[in-house]
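In what follows, a single structure is set out as structure tokens and then discussed.
The complex appears here minus one protein chain, its other protein chains still in place.
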Amino acid sequence: MKMAEILKNRQLQIAVMALAFLLVFVPYFIEVPALEAASTKLITITAIVNAVTLILALQSQVRRGLNIVQRRQTGWYFKAYMIITMVLMVVFAFFGRETGPYHWVMYAVVNPLSSVNYGILAFYMASTAARAFRARNTQAILLLTTGFIVLLYQAPLTGAYAPWLEPIALYFGDTFGMAAGRMFLISVTVGAIVFGVRVLMGKETSVLGVGKEEV
Amino acid sequence: MATPLFQVPLIAEGRLIGLILDILIFALVIYYTSGDKHIYIRRVAGLDAIEEAVGRAAEMGKPVVASYGLGGFTYWTLAGLAILSHVATLSARTGTRLIVPTGGSTESLIVRPVAEEIVKTAYTMEGVPDQYNPDDLPFLSGQQYAYVGGYVGILQRTRPASTIMTGSHWSDAMNIAETSSAVGAITITSGAYISNVAALACASDYILIGEEAPAAGAYLSDDPAQRASIRVQDIFKWIALGCIILGLVLSNMGINLVENLLST
Partner (left out) sequence: MSDNSLMKTLATYDRRWVYLVLFLVVVGPLLRPIGMPISVSPDTKQYYEAINSVEEGDKILFTLNTEFSGYNEIQSGIVATMRVFIEHNTKICVAVGHPEATGIPELVFNQLRSELDANGYVYGEDYVILGYVMPNEASVASMSQDFQGAITQDWLGRSIDDTFLSEIHTWEDWDLIADFTTGLATTYLLNHFALRGTPMTVNCIGVMIASQKPYVDSGVYLAILQSMRGGAELEYLTGHPGPGLTAMDAFTFGHYMLLLFIIAGNIGYYGYTRQQKRGGE
């Protein structure tokens, strides 16, 4: 059997996952210095493996990109642009990151583009809120009233001239809002643990990159 | 300030109850997934709607856009991948074009090959491996808002019949959901933030709330025992609810028993 096939074996993958889990899980609860040291070492190794995986993923992206460029597929010029800028940024970084072309690209290109894209979010939020808050039924009226008060309070000027609104708006956040937030955290955490157990039992096969039918 | 009720040798301070609860979850999941248990599980509208969303796309001859989030390997992403697996199977079965925008963070580069494998496997398992097109899983960017730009562009160009956005979508979720709704697609989303849930509920047709997404893999499974494992979540929510009520009553009486117990 080839090495690649052995490493792709599902049972082996699940066994490695379970071992890694135990090595991190057990020392968190049980104080055995030798186990703790092993756990710390494993975590550091994982961080390094993650970084190496990233390099492999990048390599695969470049290879894929080159393939698309070679085949002149739809949008191939975007891939070409991506590969060229990626290589250029690596080269630029060798000339220093505090000054020079790398620095210029970061502050004159990446920063404004990234910021503008983010700014668009406000428009989406505003239009969704404006269209969604309709008094269609009793529940919607309650939501609308609460939302209206909180929005009004969130405008800094209102807070300055109508301080009486603050306790009302904070009441909504500290009671209903907080309760919903906690519910979300508790249910998501429990869901995540149960999900984790299913993964360790090999039931959530999609984690390993396969559909349920394949196992 | 809570003080542990007692200390057990070898067990780290304040972690005994956590350990017991974790072991209990393990035991219960193993119990429920073993054997042939048929347990009633409420319908999750968001997950049920996936079939309808893919069916609609097949009827209209339009694509489905599905994404599993833009984070690394977190449980949100894994839950998103489980849903992607289901969407890919349905798409392969109905001959619907599936577009999966990938990327969004540096870590997403590592998740991408797994997503690719999932979609490919789904097409292979449905007997249509030739329909799998790797170019329909474009890597848009390692940067969140460049990814969003690309995603929104795909939605506007392809005008999909449905958008299924799960996994760890953060502040970008609104841009995607709102654009999807604007192009007339059925929009199914799940929010990784509680605030996202509120905003996405306004912009989506269906939304998965809280633990519904991590439970998706088991819910969509054909195996009843798998589905039964979801019951463990309910049991623990009841335990949490009991602790909250008991803690509320006792702390109002000046007794910090629950707080101290949970800190043990």
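For clarity, chains are labelled A and B in written order, and residue numbers in each chain start from 1.
Keep in mind that, in the parts below, contacts are C-beta pairs under 8 Å (C-beta built on N, C-alpha and C of every residue); 3 or more make two chains touch, one makes a residue touch a chain.
All values derive from a computational prediction rather than experimental measurement.
Colleague: Which displayed chains does the hidden chain touch?
Modeller: A, B
Colleague: Please identify which residue in A:54, A:168 or A:201 touches the non-displayed chain.
Modeller: Among A:54, A:168 or A:201, only A:54 touches the chain that is not shown.
Colleague: Write down which of A:81, A:95, A:148 or A:171 is the residue touching the left-out chain.
Modeller: A:148
Colleague: Tell me which residue among B:34, B:133 or B:195 touches the hidden chain in the full complex.
Modeller: Answering carefully, the residue with contact to the hidden chain is B:195.
Colleague: Please identify which residue in B:72, B:113 or B:224 touches the non-displayed chain.
Modeller: Answering carefully, the residue with contact to the hidden chain is B:72.
Colleague: Mind pulling the chain A residues that touch the left-out chain?
Modeller: Here the touching residues of chain A are 39-40, 43-44, 46-47, 50-51, 54, 97-98, 106-107, 110-111, 114-115, 117-119, 122-123, 126-127, 129-131, 133-136, 144, 147-148, 151-152, 154-161, 163, 166, 170, 173-174, 177-178, 180-182, 184-185.
Colleague: In terms of residues, what is the contact footprint of the unshown chain on chain B?
Modeller: Residues in contact with the chain left out: 72, 74, 105-107, 142-145, 170-171, 174, 182, 192-196, 198-199.
Quick note on the criterion: only the chains that are shown with their structure count from here on.
Colleague: Mind listing the chain B positions that touch chain A in their complex?
Modeller: So the residues of chain B in touch with chain A come to 10-12, 15-16, 18-19, 22, 25-26, 29-30, 33, 75, 78-79, 81-82, 84-85, 88-89, 106-107, 109-110, 112-114, 117-118, 121-122, 125, 134-135, 139, 143, 145-146, 148-149, 171-172, 174-175, 177-179, 194, 197, 199, 202-203, 209-215, 217-218, 221-222, 226, 229-230, 232-233, 236-237, 240.
Colleague: Which part of chain A faces chain B closely enough to touch in the complex?
Modeller: Touch residues, chain A against chain B: 25, 28-32, 50, 53-54, 57-58, 60-61, 64, 68, 73-74, 110, 113-114, 117-118, 120-121, 124-125, 127-129, 131-132, 180-181, 183-188, 190-199, 201, 203-204, 206-214.
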